[in-house]
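Have a look at the structure that comes next, please.
The complex appears here minus one protein chain, its other protein chains still in place.
Chain nomenclature is as follows: A and B, assigned in order of appearance, with residue numbering initiated at 1 for each chain independently.
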Amino acid sequence: MVDTWIVATIVAVVAGVVGFFTVLRGSAFAAHAIPNGSFAGAAGAGLLGINALIGLGAFSLLGALGIGCLGRRGRRDVATALTLTFMLGLGALFLSMSVEYAPQAYSLLFGEVLGISTNELGPTAALAAVCVAAIALLYRPLMLSSVLADVAEARGISGFRLELCFLLVVALATTMTVPVVGTLLIFSLMIGAPAAARSFTNRPLRAMALSVVLALLTVWTAIAVSFTTNYPVGFFVGAISAACYAAGRTWAALGRRR
Amino acid sequence: MSDPRLAAVGQEILAIEGVGVRLGGRDVLKDVSFTILPGEFTGLIGSNGAGKTTLFRVILGLRSPLSGSVRIGGRQRSRRNPLIGYVPQKYVLDPDAPLRARDLVGLGLDAHRLGIPRPTRARRDRIDEMLAAVDADGFANARVGSLSGGEQQRVLIAHALISRPRLLLLDEPLANLDLRSGHDIVQLLARIAAEQQIAVLISAHDMNPLLAVMDRIVYLAGGRAASGTTAEVVRGDVLSRLYGHRVDVLHVHGRVLVVAGEHDDDAGRDREGFARAVRSVS
Partner (left out) sequence: MSGVEGAIFGHGFFDSATVHVALAVGAAVALVSGVVGVFAVIRGQAFAGEALSDVGATGASAAFLIGAPSLWGFVSAGVGAAAVMELIGIQRPRGRDLATGIVLGASLGLAALFLYLDTTYHSTTGATATILFGSLFAIDSSTTPVIIGLSLVALVLVVLVQRPLLLSSLNADMAAARGIRVRLVGALYLLALAVAVSLSALTIGAILGTALLVGPAATALRVTKRPGTAMLIAPLIGVAATWLGVVLAYDSFYWPPHGHGWPVSFFVVAVILSLYLLAGLPRRRRARAVAAPDGVR
């Protein structure tokens, strides 16, 4: 049981850090599309008889690359939609070929946090460290490119390369968090907490820290309630994230009235 | 006072020679040549579509010209030229983004470096100094996205200035400002140009707000440029040669009006503008 809490904590930290930039860059759609599409990879892996997580990771990567490259010349949301739907089309194909996959589908989509084992902790923590380190490293150029893309280009900061790197970090982050909250809902953890955090502070690093704190609260509460009611964790994550967002919007609106 | 980044003392800060650019099958710029000296306040005047932004992109190294050369501080142009500061025409600062004015200005110092900025005393002082120079210290801790157009403009100028450029490019800074704010920005820039010997190149489609402070005007029309003082350039014969058709210059109450002869296509411009808006969404 302790392992569940540890993994959940790791997941929340990653979601808060990566989510800060997801919200800043308006990449909510990509954060939804990448884990969603990666689901197809899990199905494909099942067909080949290899670990589902490997398939998941591979398709997350493909999704990130697809969105980044297609989005370079076309519109970003169109690129995201087409990449997502194509990967899901592949998922439908793989699913149709394997019969015994259906029950696994549910837990991959919505999460089964109570099934974490101790030897998964190490790799999960390592991957999380990579994600956080990548964001810390890219912090300055990513900050400028997200807010003033043209000025960043003029300074020699390639928006395309940064977008690609960022999407790859999102892919990594969502792949490693899937066992806890599932592919469908990791993204709501990644956008609810940071969206709320930025209403409470106007300093970037503080907003990132607050995103982590709110993500932790969300996940811990969701697990606790899920444990007692037996209802899926994902349901509570979705609901609490929405509540966080609403609280943040309310606070911001009240602030404007002053 | 000589800057080690300049190839030679007294060198022109910007030298453009015979630059031509082709965009979408059209020769937007054919043969543009002019030079700018350090500390000069220059207005790049031209109507919408004349190629002002394109020329800026060439100077910034973001677009390669079909022909001609661009030298900055005596050296060939390149991307990420630390001698140039840039304020773009269009930018949208998300009102919800958690970024203070001082954070954005701070990014001007070292955005191209990896990692998280260390909050040293020296850094903080430099940021404060820049904010004061553009009269932005009043809203230094406010969210950038919540500032007014004029205030955001100041913050972007401070962001561009903090890395000590010798040439400041501003793309149509007056386009979305009211007259009062526009006037304040022009005064601010003129002061910076004079005090810090930074060459300022502003693009605009209306030269009137700049008449009082311009040292030099570069008039862009028909893909070519005429450069000199206002008295030398803003004349019927010079502009007519540039445009390729009859153009008159009227002086009314101290304002300058450039009027096309018989070739009046205001109606066409409206449709053209709409068509361009449609093209931009696909």
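The rule is short, and it goes like this: a contact is a pair of C-beta atoms (placed from the backbone, for glycine too) under 8 Å apart; a residue touches a chain by one contact, two chains touch by 3 or more.
Owing to the predicted nature of the structure, the values given are computational and were not obtained by experimental measurement.
Within the whole complex, touches from the chain that is not shown fall on A, B.
Looking at A:17, A:34, A:56 or A:95, the residue that reaches the missing chain in the full complex is A:95.
Of the listed residues A:10, A:23 or A:170, the one in contact with the hidden chain in the full complex is A:23.
Residue A:80 is the one among A:38, A:60 or A:80 that touches the chain missing from this view. Seen from subunit B, the chain kept out of the figure touches residues 23-24, 90, 92, 94, 96, 274-275, 277-282.
In the full complex, subunit A contacts the hidden chain through residues 23, 26, 28-29, 31-33, 36, 71, 73-78, 80-82, 84-86, 88-93, 95-97, 102-103, 105-106, 109-110, 149, 182, 184-185, 187-188, 191-192, 195, 231-232, 234-239, 241-242, 245, 249.
Everything that follows uses one rule, which is that only the chains that are shown with their structure count from here on.
The touching residues of subunit B, counted against subunit A in their complex, run 60-62, 79-80, 84, 86-88, 90-91, 93-94, 96-100, 103-104, 107, 110-117, 141-144, 156, 159-160, 282.
Subunit A makes touch with subunit B in their complex at residues 24, 26, 75, 136-141, 143-144, 147-148, 150-157, 197-199, 201-207, 252.
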